[in-house]
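Encoded as structure tokens, here's the structure I'll be asking about.
Missing here: one protein chain of the complex. Every other protein chain is in place.
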Amino acid sequence: MNFGLIIQIAILNLFVQNFVIARFLGLCPFIGQSDDKKKALGMGVAVTFVMTLASFVTYLLFAYVLKPNSWFLTTFFGTIAEDGLVDVLKTASYILVIASLVQFVEMFLKRHVPALYRAMGIYLALITTNCAVLGVALLNTTDATMEMNLLTAVLQGFFAGLGFTLVMLLMAGIRERLQYLNVPRCMKGAPIAFLCTGLMALAFLGFAGMAN
Amino acid sequence: MTSFLLGSLLVLGLLALLLGIVLAIASRVFHVDVDPRIEQVEELLPGANCGGCGLAGCAMAAEQIVAGDASPNICPVCSADARAKIFELLGLAAQESEPKVARVLCGGGAACKEKDLYHGVDDCRAAVLVQGGAKACDFACIGLGSCVDACPFEAIFIGEDGLPHVIEERCTACGACERICPRHVIRVMPKKQVVWVKCSSHDPGKVVNKICQTGCIACRKCEKECPFDAIHVVDNLAVIDYEKCKLCGKCAKVCPKHAIIDIRALRRAAAKAAKQAEQPKQPAAADA
Partner (left out) sequence: MPTCREEFSKGIIKGNPIFVLMLGLCPTLATTTSVKNAFAMGLAASAVLICSNVIVSAFRRFIPKAVRIPCFIVVIASFVTIVDMVMKGFFWEQSKSLSIFIPLIVVNCIILGRAEAFAYKSSVLRSLLDGAGAGLGFTLALMLVGTIREVLGAGTFWGYPIYLDSFSRPVYVPMTGLVLAPGAFIVLGLLMAFFRHLGNRRRRPDLREVTFE
């Protein structure tokens, strides 16, 4: 495994094309849950876990079942093997996988890490509707910009989740301070958070060109 | 065409079946024994996750109520009906909770002198870290409004006199303001205690006289006046013993600094003033 490729994927998903700041994925929980460092960390870890697992399963699904001329199609459905089932089934099957994974993670956390489960409350179930998870599944398979195999797909999922966590933590730190400042009434909460995110995005633009 | 349809249905169907089996196995492996009553109690709670009980959401409150660590009265937003049902569910005798409200135990604000000029984070907790805040009195309300921000029901506002005012109709006595006040001058107390000491200063009377127009100077006039021996000056501050107090309001009338509040008398005075303000207009209107 080319070590350079791992670094490249890492930098790409953490900084250059950060999922929240540059690709605009995962914004709803970003705005909703980033006012507290502990909540932000918990959410980030859970999302990273789900994204990595989701990348793994959806890539296998894509490569062996949905792709044109995949093993499943050529074995059982020779007539449509060339067209593949990607366009028809990608949305439905990916979301099915993600929803099940989130349910799985919920059960796991409830049993083994009950403190995190209680702290996250309803937001754990909302990871299902997190654009970032479905987004990374699509970016690994149907909208991939570079040659993908299982390992790069999983790595991309992992680092994308890490990028999400990074930005959540940064935002939480900023918002904890923002609470005490004299923000105009109409700007309190989401608007000022968006402005800060915009400035953060401006800073992250400085990473452009480091990886592609 | 049909093979497309068949293929899609089969793939989705098989996928759903597989995932269903995995989840079913997982629900056995990760099974947690949960008291079914917790969910029933949670259904009865309002589900707003407002934090008014001081716990992190209704799920947490339900757990603690069933475990016996908290009484069902802990939820301020819950209707009396739902509360009675919770008591019934747990097999406990229903306890009527006394209506409570948050009240401010400081009469300073604009009436209290300032010793410094404070320029910094607009929060009482921050101000108190800098040489104890800008007020000359070490026990006074700082007036920057941490309680206003903490109240989840928007029941407090800072008035023109620099003190927090509680809108009693909105206050649910959740205690968020009490927990956040760095000087502990805003407290939750039973609504029926209509007479209370509006001062928290333990400074000697000479000092209080110089720095505050309405602070308790420990002159003991209230102690001498009280027919029930319910009010005593302890450590330079008048303290009411509510076990003995019959809420007659004599201490409030006699206090030279108006540091004891009898809210009924104040409400009557305000109502009278409001009526008098209207009256001069009425004869003029009758003439015309």
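A and B are the chain letters, set down in written order, and residue numbers restart from 1 in every chain.
What we mean here is this: a contact is a pair of C-beta atoms (placed from the backbone, for glycine too) under 8 Å apart; a residue touches a chain by one contact, two chains touch by 3 or more.
Owing to the predicted nature of the structure, the values given are computational and were not obtained by experimental measurement.
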Study note, to complete from the structure: Filtering A:60, A:181, A:195 or A:210 for touch with the omitted chain leaves A:195
Point to revise | Chain not shown: contacting residue from A:39, A:67 or A:90 | key: A:90
Practice item. Identify the residues of chain A touching the omitted chain, counting contacts across the whole complex. Key: 21-28, 31, 87-92, 95, 99, 128-131, 134-135, 138-139, 143, 184-187, 190-195, 197-199, 201-202, 204-205
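One rule holds in what follows: only the chains that are shown with their structure count from here on.
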Review point. If you look only at chain A, which of its residues touch chain B in the complex?
Key: 61, 65-66, 72-73, 76-77, 79-80, 83, 85, 88-89, 92-93, 96-97, 100, 103-104, 107-108, 110-112, 114, 118-119, 121, 180-182
Study note, to complete from the structure: The answer for chain B against chain A in the complex is residues 3-4, 6-8, 10-12, 15-16, 19, 22-23, 26-27, 30-32, 49, 56-57, 59-60, 121-123, 126
